[in-house]
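The complex appears here without one of its protein chains, the remainder shown in place.
On to subunit A.
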Amino acid sequence: MPGIDIQAMWDTVYRTDDQQSFRNLFNHFYTGLVRFATDLSISREAAEEIVSDVFVQLWKNRKQDDPIVHIKTYLFTAVRNRCYNHHRDQYKHQWLELEEEEAPLTGDVHPQLEWKEMQLWLDKAIGTLSPQGRTIFRLVREEGFKYKEVAAILEISPRTVETQLVRATSRLRQALQHYGHGLDQKIPAR
């Protein structure tokens, strides 16, 4: 979100301990971060707790010697690290190492659908991507991260980010084509 100057908001928190700015920061990122954490296949409850803990640490350590240069990347990276730790403690595995599995896309399509319904249809297509693909797609589209930033947050190569995004586009186009023809069919997974 390039508009509101998030970094300036954080700098205010850092310099003046302003709780209202901290609240704005929290409200701004909370939902997106919880969603990101659930994308990393964590339960909703655990995700909320992890995001909360990240902000607790942020508030407690706001007077650290090294100021945080990029607060947004910091938050997503911190959430991601905690999610991985959570997995390590709970299940001893990480989803990024899982074989990618894409579910087939199913559902009823009517020839005349409203824009909103088409949006849902496309959301659904994104939902059928692999967890990694879905997460990458959302970080770029909804959070406005650059490829390199996504790569840094998830500790993968920028090339993987690009490949996954291209796959998402391909999925979306397939979904559009099925949608356009009003077919009640499955989109085959590739």
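One rule holds in what follows: a residue touches a chain if its C-beta (ideal position, glycine included) is under 8 Å from a C-beta of that chain, and two chains touch if they have at least 3 such contacts; residues count from 1.
Assume contacts and distances are computed from a predicted model.
> Match the chain absent from this complex view to the correct UniProt protein name in "Oligopeptide transport system substrate-binding protein", "FecR domain-containing protein", "Sugar ABC transporter permease" or "Pyruvate dehydrogenase E1 component subunit alpha".
Checked against "Oligopeptide transport system substrate-binding protein", "FecR domain-containing protein", "Sugar ABC transporter permease" or "Pyruvate dehydrogenase E1 component subunit alpha": the hidden chain maps to "FecR domain-containing protein".
> For subunit A, which residues touch the unseen chain?
1-5, 16, 18-21, 23-24, 26-28, 30-32, 35, 48, 52-53, 55-56, 59-60, 112-115, 118-119, 122, 140-142, 147, 162, 165-170, 172-173, 176-177
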